[in-house]
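Up next, chain A:
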Amino acid sequence: MTRRHNADTSTAHSDQPSTLSFSGSITRSNFELTLDFEVAPGEVLAILGPNGAGKSTVLQALAGLLPLSSGSIKVGARNLDDVTSSVFVAAAERPVGYVFQNYRLFPHLDVADNVSFAARAQRLSRAAARERAGEWLTRLDLTDLAKTRPANLSGGQQQRVALARALAREPAYLLLDEPFAALDAQTRVVVHSEIRQHLSGFAGPVVLVTHDPLEALLLADRILIIEAGRQVQLGTPGEVTTRPATNYVARLVGLNLYAGSCTGETVDLSRGGVLQAPPGAPQGDVLVALRPSAITVSQTRLTTSSARNEWAATVKGISLLSDRVRLELDGAPSALADVTPAAVAALGLQVGSDVWASVKATELEIYAQPTPAA
Partner candidate 1 sequence: MSPPRGTRRIRANRIPRPLLVPAVLGVALLILPLAGLLIRTPWSHLGAELRSAAAVQALWLSLWTATCATAISVIIGVPLAWILARREFAGRRLLRALVILPLVLPPVVGGVALLLAFGRNGVLGHWLYNSFGFSLPFTPAAVILAQTFVAMPFLIVAVEGALRSSTGELESAAETLGAQPWQVFLRVSLPLIAPSLAAGAVLCWARALGEFGATITFAGSFPGRTQTMPIAVYYALENDPAAAIALSLVLLVVSLCVLVGLRDSWFPVGSGLQDRGVRT
Partner candidate 2 sequence: MTIRRRTISIGAAMALSAVGLAAVGLAGCATSNQSPSQSPSQSPTQSLSPTAAKPAALSGTITVFAASSLKETFTKLGAAFEAANPGTKILFSFAASSGLATQITSGAPADVFAAASTTTMTTVVSAGLASSPVTFAKNTMEIAVPPTNPAGIAALADLSQSGVKVALCQVAVPCGSTAAKVFKAAKLTVSAVTLEPDVKSVLGKVELGEVDAGVVYVTDVLAAGSKVLGITIPSSVNATTAYPIAALSGSTNPALAQAFLAYVTSADGQAVLTAAGFAGP
């Protein structure tokens, strides 16, 4: 906290949208988080991670509410926080738009005054500021609510006001912290598409923090996954959902994931079991992703073939999902398997039943183990 030099405050906003880059660590009393990422203009990056992983502190650091303990934050060529050169641009001087979790609308101001707050902070008269805010009210369909206090708004309306307030500052980059957490499930569906539309109209980089993988998949161009203080995966939704880098990610996207060593033909799983690899599998340390629905469960052993993996397992748990039944299988390897309710009835499955699990080798997604980010 000794770095308090305000450098480069004169060039507040550049007209050209620029890339936002973060490379450094945040240290708090209970954790340290090290990340390295860039967000291009117009790109939406979702930071996904368990609660308490420090996702929000990343946004606070980007906004200037929290200094980095090492590394730097840049927007374009402009240094916002750089530990080595002792630069720290305070929040008020950063070209940031921040939509907080729970929105943090000013309860003593009406919608129009909330949205015109940034303009007022730049010493515009109240009338001029409200006029400028009017454009944003129109864009976010808030004109009718201009004179309403936040306490009288619905969750969805509050979210739009928060977004309008942040956008009205005409920021170079936009930060969204769990923008849907405060909404009920029904509103969320509507708001997801609304938000996506508004975000697509924003030219700068967007960083969105969420603990909900679905939100990340729906809204983000790329997903950054953090776990235990470090970045474990950064990729497109497609990459993340087919080739999860860790068990945590696999669970998030609903896949079985095994680490192992591949000879090219078989994979020796590190926690027990050997699987037949499909042709062309990479050799060496690999991860194997397996969809629960790709697993077939039977009472007797099926005809063995080299293209099919088959192993004995015990049913440890049975739970009903919306249209299928999820079996928790204990074996080598253990796995989650999704079957139809009819199959459960036909096989007379219950906890403790001994079964055979099988899966085609071509259903296995085998990829080299990613080296963890520095």
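Convention: contacts are C-beta pairs under 8 Å (C-beta built on N, C-alpha and C of every residue); 3 or more make two chains touch, one makes a residue touch a chain; residues count from 1.
On how the list was made: all candidates are chains of the complex that A comes from, given by their letters.
Remember, it's a predicted structure, so these values are computed and weren't measured experimentally.
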Quick one: in this complex, who touches chain A among 1 or 2?
1
Partner candidate 1, residues of chain A touching it in the complex
63-65, 90-94, 96-98, 100, 104, 106-108, 117-118, 120-122, 150-151, 165-166, 169
